[in-house]
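In this view, the complex is presented without one of its protein chains, the others remaining in place.
Residue numbering begins at 1 within each chain, and the chains themselves are lettered A, B and C in the order written.
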């Protein structure tokens, strides 16, 4: 039972208000989200901090999974592996594009490419695994 | 040229004031830090969010490296791999214990064990790599 | 100074004769290789063993990097992260498609998608990092 962009947007707003992520698109085992960078998200040198990128990657993966299985709050991250590749721009949003690699009965695995808005040079790349509660798989 | 606990504490306070991490000990290719959990750090279900754990793991690794090489701000994370193992307590601090596995000429690798204060059950485990600027190695 | 498919094929044959990997294509920060599965590569249950998949992923990454920087034997793996997604067919070759995410001065990072020949369902996905010796970067 997939959920729509509006349903996921509403769920994030009520349950994860501090995430500040905008769902740009979701569906087809994929999702794109964006995140507006503020001064709190920067580290010395004027670049977006690593933990902020990890948070955005984690949420992109979560959104892509919810888009497939519906709003299942007990879906939780079990692992996240992030490579930091280039300094993100301090004055651009972060855009995260997630593609699910596997959606199994109890585990989902996906990869996330992170960019500074307006550039196609990767700033980071993540692969993560979520544990999903038992459900009926078609 | 190692740096001391006081030097690193001062550096974090001036450069990473939002980190809210306390250096408990540093030296001998290791570091222990603690992080007081607030309501902003929780996710639905009353548990500490994954990105908060990743941030604490990243800083523990940074502190352990600065303890060996001195205050080198250009030291940056190149990868972080985190496994989430158990739900952390919402009302306990997070304690992160880092041990460096390698301190090379241009890369440092370390592992971090994360606990809820007062418990010896791991809540998460991380392995991360930092790129360190060229320097004289003894 | 990139190297060609023939140069890399010759290099692998002389230096890594036991790799048994065939370079299908290389160039444009990417590479595709194939690996013929034999009975020695199987594990109980009639599936290709995980270490074999890891070896093929590692070589795909190596080939993609050599395709960009030329034959540089001292290029060595520093990390490899593999997710095993589906059971590979025992009687099909493994095909590995690598795309470089970053080719820096001293580090290269790439991702590898592994398939059973003739199927577009991922059997495994890997992200790896190679350390590359200092060289002139254009």
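Quick note on the criterion: a contact is a pair of C-beta atoms (placed from the backbone, for glycine too) under 8 Å apart; a residue touches a chain by one contact, two chains touch by 3 or more.
From a predicted model like this one, the values you see are computed outputs, not experimental measurements.
*Asks:* Would you indicate which residue among A:32, A:49 or A:81 is in contact with the undisplayed chain?
*Replies:* A:81
*Asks:* Where the complex has a chain not shown, which of B:22, B:72, B:90 or B:122 is the residue touching it?
*Replies:* In the complete complex, the chain left out is touched by residue B:122.
*Asks:* Touching the missing chain, which residues of chain C?
*Replies:* Listed in rising order, the touching residues are 15-16, 18, 40, 43-45, 50-51, 54-55, 58, 73-74, 76-84.
*Asks:* If you put the missing chain back, which residues of chain B would it touch?
*Replies:* On the side of chain B, residues 81, 83, 85-86, 101-102, 109, 111, 122, 125, 127, 129 touch the unshown chain.
*Asks:* Just the residue numbers, please: which parts of chain A touch the chain that's not shown?
*Replies:* 78-79, 81, 106-107, 129, 131
Here, only the chains that are shown with their structure count from here on.
*Asks:* Same or different interface residues for chain A and chain B, judged by whether over half of the residue numbers are used by both?
*Replies:* same
*Asks:* To the nearest 5 degrees, please report the angle of the rotation taking chain A's Cα atoms onto chain C.
*Replies:* Nearest-5 rotation angle for the superposition: 180 degrees.
*Asks:* Express in whole angstrom the distance between the two chain centres, defined as the mean CA positions of chain B and chain C.
*Replies:* 33
*Asks:* Could you tell me the distance, in whole angstrom, between the mean C-alpha positions of chain A and chain C?
*Replies:* One centre to the other, that is 27 Å.
*Asks:* Which parts of chain A, given as residue numbers and ranges, touch two or more other chains?
*Replies:* Residues 81, 83 of chain A each touch two or more of the other chains.
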